[in-house]
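Left out: one protein chain. Kept in place: all the others.
And now, chain A:
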Amino acid sequence: MSIWEYANPKKFMQTSGLVLPWVAGLSALCIVAGLVWGFFLTPDDYRQGSTVKIIYLHVPSAMMAINAWGMMLVTSLIWLVRRHHVSALAAKAAAPVGLTFTVIALVTGAFWGQPMWGTWWAWDPRLTSFLILTLFYLGYIALWQAVEDPDTAADLTAVLCLVGSVFALLSRYAVLFWNQGLHQGASLSLDKKENVADVFWVPLVVCIAGFVLLFLTLVLVRTRTEIRARRLSALLARERMA
């Protein structure tokens, strides 16, 4: 058995149809459990007060905003190299989901930043590269809509995805390159001193798992829709020619 079997739309539809209810259910369970735990059952932080509760939304959404672009990069490369249509459609399907996570991260970051930094926004390296990543998401979605031929659209958006990956990487690692930013370092670290306290860490990890599964659920749902839409347009074209 090979992973390339799933490049066959029929095989992808069969397998994703079986997996989808489980992934969706587990995602809902993790998100509800993580958020209820984090909101109601964790204490305030000694410096940040109750704003620490924003961490359960901000960190998972920011993480998924960047990882979604990473997933789009991998599927775009598969399209460019192996010309598997399902991978191009999966990248297309992931973009609006990634954009949603990006907007959540920006909005919750602004709500968190205002009381902590005294400003809604700062031209900090991490924030700025994240804003540029948002613009890349918008451009990517617009490019898919603007080009009529689906294969050409897949080619052009794949190239755009490669370029945008620079900003996805910068969003994650900018705090390591530049010290002058307001944004703190990573909340999750293998270094015990840098990691958030255990009382916040456990519900945060549950929320992250929920957001990962939510992303997977939505990408599967949307990829299935894209495959059906492609088949629909092929059948309609055949009908017109008959």
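A few points about this structure:
Assume contacts are C-beta pairs under 8 Å (C-beta built on N, C-alpha and C of every residue); 3 or more make two chains touch, one makes a residue touch a chain; residues count from 1.
Please note the rule applied: contacts and distances are computed from a predicted model.
Considering only "Formate dehydrogenase, cytochrome b556(Fdo) subunit", "Heme exporter protein D", "Anti-sigma factor NepR domain-containing protein" or "Large ribosomal subunit protein bL17", the record for the omitted chain gives "Heme exporter protein D", by its UniProt protein name.
For the options A:Y6, A:W37 or A:F111, the residue in contact with the chain missing from this view is A:F111. Looking at A:P9, A:P125 or A:P203, the residue that reaches the missing chain in the full complex is A:P9. Residues of chain A in touch with the missing chain: 9-10, 13, 35, 39-40, 44, 49-51, 53-54, 57-58, 61, 96-97, 100, 103-104, 107-108, 111-112, 114-115, 214, 218, 221-222, 224-225, 228-229, 231-232, 235-236, 238-239.
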